[in-house]
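Removed from the display is one protein chain of the complex; every other protein chain stays in position.
On to subunit A.
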Amino acid sequence: MTYAYLFKYIIIGDTGVGKSCLLLQFTDKRFQPVHDLTIGVEFGARMVNIDGKQIKLQIWDTAGQESFRSITRSYYRGAAGALLVYDITRRETFNHLTSWLEDARQHSSSNMVIMLIGNKSDLESRRDVKREEGEAFAREHGLIFMETSAKTACNVEEAFINTAKEIYRKIQQGLFDVHNEANGIKIGPQQCISTSVGPSASQRNSRDVGSNSGCC
């Protein structure tokens, strides 16, 4: 299938926060409660439509374990978007965000769009990290923020698509050099750059910090 752009995403965060489940929910629309630990990279892909353009999301799901951290770092290169995930029921996964963010900033393009995700929002009774804390962290570090549930699919679509919208907005604003592969954006095989990059910069549909679709 043809596409206007391909965006490379990377999903990062501590082990067990639900990175692979988020990917599975987004690509296959299903939830698998028991999931093998990820080693190396697992791939997922899906087409989305942003502003009338077909965009292919190539998603790299990485290992969250500390032991694989050095391997994971090598996959940041060329990512246009990152989903930085923590588990709202495990405070330590939130505490480690700074470290993940440092890695992401250090090993990727400065323009990379980062979506902070507080996952497992269905487990409200076991909540250990307040929503406001996630929002504050995102605001402080210039991230987009959403709480999601890979189990109920709440906000999963929005998290991936809003990240794509933000990347697309940056392309329109000329912040991303789409010819530089290091930015994690590739022009589709049949696209002409002059027609792919629309002139309008008023298409911003992505939600800002703290927004959600209301289901969580």
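In this text, contacts are C-beta pairs under 8 Å (C-beta built on N, C-alpha and C of every residue); 3 or more make two chains touch, one makes a residue touch a chain; residues count from 1.
As a convention for this text, contacts and distances are computed from a predicted model.
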| item | value |
| --- | --- |
| Complex member absent from the view - protein name from UniProt, among "Tubulin-specific chaperone D", "Proteasome subunit alpha type", "Autophagy protein 5" or "Protein FAM71F1 isoform X1" | "Protein FAM71F1 isoform X1" |
| Selected from A:32, A:49 or A:98 as touching the chain missing from the view | A:32 |
| Touch criterion as defined above, residue of A:71, A:136 or A:178 at the omitted chain | A:71 |
| In subunit A, positions touching the absent partner | 6, 15-16, 28, 30-37, 39-43, 45, 58, 65-68, 71, 74, 151, 181, 186, 189-192, 195-196 |
